[in-house]
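Not every chain of the complex is shown here; the ones you see sit where they belong.
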Amino acid sequence: AKDPSSSASEAESSTATSGNILVEVKDKMQIITLNRPNKRNALTLEMYDEIADVLESTGKDKNITLTVFTGSGSYYCSGNDLANFLNVDPADLSAMAVNGGKVLQRFVGSFIDHPRPLCAVINGPAVGITVTLLGLFDAVYATDKATFHTPFSLLGQSPEGCSSYVFPKLMGNKASEMLLFNKKLTAQEAFECNLVSEVYPDHAFQSEIWKKLAEIAQLPPNSLKTSKNLIRDAEREILHATNERECQLLVDRWQSEECAQAVMNFFQGK
Amino acid sequence: AKDPSSSASEAESSTATSGNILVEVKDKMQIITLNRPNKRNALTLEMYDEIADVLESTGKDKNITLTVFTGSGSYYCSGNDLANFLNVDPADLSAMAVNGGKVLQRFVGSFIDHPRPLCAVINGPAVGITVTLLGLFDAVYATDKATFHTPFSLLGQSPEGCSSYVFPKLMGNKASEMLLFNKKLTAQEAFECNLVSEVYPDHAFQSEIWKKLAEIAQLPPNSLKTSKNLIRDAEREILHATNERECQLLVDRWQSEECAQAVMNFFQGK
């Protein structure tokens, strides 16, 4: 197996979308890298659409066994870019909220329906939507320096990414600590909560995890795909219904006085 | 934040129902205390109704963010007061069982439908119905001296509080150890089983937990309420169906020879 940290020129293929998302195919893996390190990989509205485009369009490529997400730099992802909420003309707020809900619902839906095993390589702190989405992955590997934080109520918002359904299933009475009460989990805590599949010491993480993934990607692809979709089919309908409901509630939340006040407090460091 | 252990006169409000249940509102929390310490807070039929009354009537008070349960003295609660089963005229058994089922179903239903986040402060051993109900709470905080025991089969009975549905979801193949085989869990074991959200050293429990809850109660209330009900709505129907079925089976159990014998053995210390 090639060293996956090798230069892009060695990759079997490489697709540029915007500079904020890197997509490359090597060793039978499609690797999607969140690549906005100076903003801790915060997601712009454009990035939501680009990621959905990739997940929807390349799912049928028979040369690919696995799809893998990771982040550039020290963060995995700091979540939704709150700049998405700034400088909105009050007259445009409603339209913006409705559009945001549509973008989010399509984005989460593309994770629900991606037909191949979906793995996350969590290279550092993960926040918000990129944490809740992990419940839709098949495997989540994390450095022991990663943290997992979903501060929805601090921002006057409510959960997405199907976490309102998946997190209570994963971790029972600990789900509200994350989804309602803003508890930040360590990688070890997230492992004990069944959100993370395996934790690695940071110094060995990059070398070990890419070697492991390259091995997994050699397994019989149709067996993997059949097994993954067998598991997903059992919940596909309820996941889509949850996604729709979560997005509806967020459209309301985004237009609420409470949310406006909380986001303003956040930017003022209160 | 005020010291929640301060005298009642400092509370923002205080409602007396019977002396067996204390209800007070302070720091945006509604605190319900099981207050029958000389009986280890065992629940009389009257207490079931009083608690349901409180949960149903105060759910819409906009000055309250959280509802919190705790116990007076060294126990959280020793469960259903078995004196409820004593001195029943055989001719009245059927009517008593049917009435008990109705009281229980309404009581559990008031937990399912309570619209605000529901937290438990487990100050000592918890038994029976007050353990099974914890699966319907949003967060459960326990001293490390707490224990969790549901000795249904020892008493010839069957599970309630929606535990037949919620416990297998929380703890998988460990649920039967509790619900069928009478295993008593330590606080740490209950934490590892996702029944308890956080465990505290006993000496620090009261000071730390009330401080934490007072902070949580300052979070945006509509965000918390929306998120809590989003999570609950995903299972509300199945929880009510489970509650109904569990109560039906208990009405049968209470009239069975096996249950009569088991309760008699219990009182005779066999």
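As written, the chains take the letters A and B, and residue 1 is the first residue of each chain.
In the analysis below, a residue touches a chain if its C-beta (ideal position, glycine included) is under 8 Å from a C-beta of that chain, and two chains touch if they have at least 3 such contacts.
Owing to the predicted nature of the structure, the values given are computational and were not obtained by experimental measurement.
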Overall number of sequence copies in the complex as this file defines it, 2 displayed: 3
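Here, only the chains that are shown with their structure count from here on.
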Between subunit A and its twin subunit B, rotation from the CA superposition, multiple of 5 degrees: 120
Subunit B residues touching subunit A - in the complex, by the definition given at the top: 117, 134-135, 137-140, 169-171, 192-198, 216, 219-220, 222-224, 226-228, 230-231, 233-234
Subunit B contact footprint on subunit A (complex, rising order): 152-159, 164-165, 168-169, 171-177, 179-182, 192-193, 238, 242, 245-246, 249, 252-253, 256, 258-259, 261-262
